[in-house]
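Every protein chain except one is present and positioned as in the full complex.
Note that the chains are named A, B and C in the order they appear, and that numbering of residues resets to 1 at the start of each chain.
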């Protein structure tokens, strides 16, 4: 955490998430956990993104975070957080 | 069956069977069934071929004959009988 | 044996190398079996004509996940060389979006590993496919 108690994280958007945000990535100051990031994102992008988030997983520094661990996942400065909508490669 | 009560069949040898017979095919007059052919073949080629036959199937006109149906399988004139040792293609 | 096992993982924006090239990379004189899977873009989805497809991926994480999946496959089966190629770009109909190739001494291992790799890739690898129809486009996965 920073002196002001928040962490500066980069958030990456892909596929359906990026269609809503219109950008590939941006930086947020997050008070504590992934749960806080969800609040920040839905405040900024509204219901549309919240529906995507409901069906997405976060990946922090390229590791998936299980859905029920989001509120316990504390973010650090410079973490790279990606929103991973349901994948469809192959 | 022919007038003399026997059928003229062509017998094909492959792989280990042909190593023993030294030829790819020959013709026999067989009194009745595949069982009779086995007798004729073992008389001509001895124990060595009999061991192969024990582990082989006959195919009559390119259809496998199950082991326990051999004595009941009556041969007709011009039947093509192949000795099929355990296969190993692929 | 395991030190000599090779792994090829690559994401392409250009057309994928040929299946021959892929199978030659995994071939070895001690591996009797080579199993491959190619996914090619189809011209229809549930009756709708697909005009084109586009793949997008979170590249570094996709490669990391693929390496993980390959390690898991190596734990499960006695396999030799492994190749996973995925295309991340627009892919014209009929062209390959993914190629998987595995060699092994015995055939079951290569075939089962290929099946595992494509299943896990489809389940876990952060890659997304967008299908374009006459009446719009859709990201697969999210809207199925």
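Observations, loosely collected:
Going forward, a residue touches a chain if its C-beta (ideal position, glycine included) is under 8 Å from a C-beta of that chain, and two chains touch if they have at least 3 such contacts.
Small disclaimer: the values here were computed from a predicted structure and weren't measured.
The chain we do not see here touches B, C in the full complex. Of the listed residues C:20, C:75 or C:135, the one in contact with the hidden chain in the full complex is C:20. Those residues of subunit B that touch the chain absent from the view are 12, 14-16, 19, 52, 55, 59, 62, 64, 82, 84-90. Residues of subunit C that touch the chain left out of the display are 18-20, 23, 27, 29-44, 93-94, 105, 107, 110-111, 114-115, 118.
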